[in-house]
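Every protein chain but one is kept in place in this view of the complex.
Naming follows writing order (A and B), and every chain is counted from residue 1.
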Amino acid sequence: MLPKKVKKRASLLAITLLVSAIGIFFILQSLNKNILYFKSPTDIKNNQNINFDKKIRVGGMVKKNSLIIKEEEIKFIITDFNNELNISFSGTVPNLFSEEKGVVAEGKLQDKTFFIADRILAKHDENYMPPELKDMMKKNAK
Amino acid sequence: MFNFFYNSNLFIWIEKIINFINSIFFVLLISALSFALIFSPPDYLQGDSVRIMYVHVPAAWIGLASFSCIGILSILNFIFKIKNLTIITKSIAPLGLMFTCLAIVTGSIWGQPTWGTFWAWDARITSMVILAFFYFIYIAIHKLISDEDKAIKFSSIIAALGLINIPIIKFSVEWWSTLHQPASIKITGTSTIHSSMLMPLLLMFSVLILYCALIFLMKYKTEIIRIKKKNLKRL
Partner (left out) sequence: MIENIILMNGYGIFVWPSFLITLLACGLFYYRTRKTLKKYEKEFAQEIKELSLEKRKTVLENSKIATRILSSYKKTF
């Protein structure tokens, strides 16, 4: 059998780890809202007390055929496939910004369906492939 | 006297492996770099900026893997008091810190052309910064506390606590909405990365792993010489 000292140290460490793991779990649970980098349109729809003066981030997919570029202003709709949010933005967008791609907008809500962004970040997915392959996939899809 | 002639076989093996890695390292490095920078195709969406992945992802993997090693070995060391384990964890820690910092820096360089920002406090990036802090504290404890038993005790606890952070980093992209994309390479299921880009990624990874092995063995060798020197004085 193991010596008593070894057992004592092992149990001490196990208890410390277990307690801190549970502690961290609860801290993360309570911080859950703050850890989210952006809110989805559904979050905004369901949220009752929105502070309209506070800067927030919203994210989702840019809806197909919703992108309108008028001189300085860019207008589009983001969707999480349940709810939608209109976004207006003037400024430069990242290269990866396009329709049917993920996007995160930073700015203020005007009302529950309209958002004025002062910064746009592009979010890309985990798929990596050469352009030729993407073209092939598009053709196959048609 | 016994201690002085101990583990001589290990020492000879270490020298052999160091020589072997030295002989193949540059050929591998050149081929990996040429695949990563020239022969691999650009991404359909991100274009050539995807090439940053070939240093960013292996660096992050190594950062995570070394801390997992340090954590597990530290727990064993704390419980069973095996002297050799301290040498191992102390040799790995600076490597892990360097690669974690490299992952953060290259990630931030990658973020600018793709996301449109150098920095975002999302869950993945923040937890990675916390990992770097854990490394830093671990190394600082060994540097600052001269009483070795005490240093091992404190650093082991820090390493064990840091171990909790590892699954948080791994799953942060799934648990919370982040700017960072989810993992492309999955242990189970199909990877979402095309083979023509997976190959240079794995090549770069093997080169960096070899580099880590080389540095680790050199550090280990240094430690053995240091111990021998101490024992020589006692002779």
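FYI, a contact is a pair of C-beta atoms (placed from the backbone, for glycine too) under 8 Å apart; a residue touches a chain by one contact, two chains touch by 3 or more.
Nothing here was measured: the structure is a model prediction, and the numbers come from that model.
**Student:** Using the contact definition given at the top, list the shown chains touched by the missing chain.
**Tutor:** If we consider the entire complex, the absent chain touches B.
**Student:** Tell me which of B:K83, B:K150 or B:R226 is the one touching the absent chain.
**Tutor:** Touches the omitted chain: B:R226.
**Student:** For chain B, which residues touch the unseen chain?
**Tutor:** Contacting residues on chain B, toward the hidden partner: 4-5, 8, 11-12, 15, 33, 36-38, 42, 47-49, 51-52, 55-56, 59, 94-95, 98, 101-102, 105-106, 109-110, 112-113, 208, 211, 214-215, 218-219, 221-222, 224-226, 228-229, 232-233, 235.
The definition used in the following text is that only the chains that are shown with their structure count from here on.
**Student:** How big is the gap, in whole Å, between where the Cα atoms of chain A centre and where those of chain B centre?
**Tutor:** So the centre of chain A lies 28 Å away from the centre of chain B.
**Student:** Along chain A, where are the residues that touch chain B in the complex?
**Tutor:** 6, 9-10, 13, 16-17, 20-21, 24, 28, 32, 35-38, 40, 59, 93-97, 101, 104, 119-134
**Student:** Tell me, which parts of chain B touch chain A in their complex?
**Tutor:** Of all residues in chain B, those touching chain A are 41-47, 50, 53, 75, 78-80, 113-117, 120-123, 156-157, 160-161, 163-164, 168, 176-179, 181-184, 192-194, 196-197.
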